[in-house]
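Below are the structure tokens for one structure; questions will follow.
Every protein chain of the complex appears in place save one, which is left out.
The block that comes next holds chain A.
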Amino acid sequence: MSLSDTARTQGATPATQRRDPRQIPDRLTTRGQRVLKSWEALLLLVGIAIFVANCFASPYFLSPWSLSDATFNFTEKAMIAFAMALLIISGEIDLSVAAIIALASTAMGAAATAGFGTPVLVGIGLGTGLLCGAFNGVLVTRLGLPSIVVTIGTMSLFRGLSYIVLGDGAYRGYPDGFAFFGQGYVFWVVSFEFVLFAVLAVIFTVLLHKTNFGRAVFSVGNNATAALFSGIRVPRVKMILFLLTGLMSGVAAICLTSRLGSTRPSIGLGMELEVVTMVVLGGVSILGGSGSIPGIVIAAFVLGLLTFGLGLLNVPGIVISIFTGALLIGVIALPRLIAKGRR
């Protein structure tokens, strides 16, 4: 760089004419290189491997209806996982999502018993989700409490309310139209839940990767202080994410309740851990700051195929959870092991 005194005083001259422009390239890698090196590419390979293994393992696996059934294994969890991914990227977490499902389902069951129709039930399901999300969000953003503690608390609280209302009982009397959300098919073997999953995947991909809001989420997760100093309204971003997670839990509650056709207080028990597993497997850093929605989509398929394949082989549920746990640890450890081996 060469600066002469005359140039210094002529501040109005355009920068490019003033000095030898040191051209900095936009990027050094192409889009293809980044995709090939990405976590998502590795995960996709794992998914293909599990798919092939499933084909060999069971003759029933490759039929369209069987594949369609397999999708129900992940669609509801993935809907929550999309919102949860954003929340975890921002540096927060919501462990109360399964409890929100229980509370929302109970509220819908009570309304159905009181004779309300499908549109009202849907409104109640979504509304309960939003309210629960707002409750979590206010505790975290207004009182500054750590979200992991807050949502462990609300996890017990929301499901506890459901137990108080239902006890040993169950709600069953859902209107006929309500069954469509969890049992309906839009076209041939393509279920309504799968279509909803696909649409939400696109919406969340655009939201996280193509909008200012998504950029704010990454900024907050990487350095909330610097984001605040840069004019990002950090509490507002987090509040929106808690609302969104609550809302998606409400959506999942509608689908799950509709699919099961009944509500017990134990509905969706333990699902929060499967959702978090899906998010982490999808490449979201549990410490916040990085991750992608396409990663979640692939992780959803991987987990869904794995559990469905094992189910076809009559492997008991407890053992399946051992496999998912091993898969999670294995896929996360693999890149580190490879990196160590190279050194």
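What we mean here is this: contacts are C-beta pairs under 8 Å (C-beta built on N, C-alpha and C of every residue); 3 or more make two chains touch, one makes a residue touch a chain; residues count from 1.
We adopt the following convention: contacts and distances are computed from a predicted model.
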### Summary
Among "Response regulator", "2-oxoacid:acceptor oxidoreductase subunit alpha", "Cytochrome C oxidase subunit I" or "Sugar ABC transporter ATP-binding protein", the omitted chain is listed in UniProt as "Sugar ABC transporter ATP-binding protein"
#### Entry: Per the touch definition above, residue among A:70, A:140, A:227 or A:278 touching the missing chain
A:227
### Summary
By the document's definition of touch, the residue of A:37, A:172 or A:210 touching the omitted chain is A:210
### Footprint left on chain A by the chain that the document does not show
1-3, 5, 8-12, 15-16, 19, 21-29, 210-216, 218-219, 222-223, 225-233, 289-290
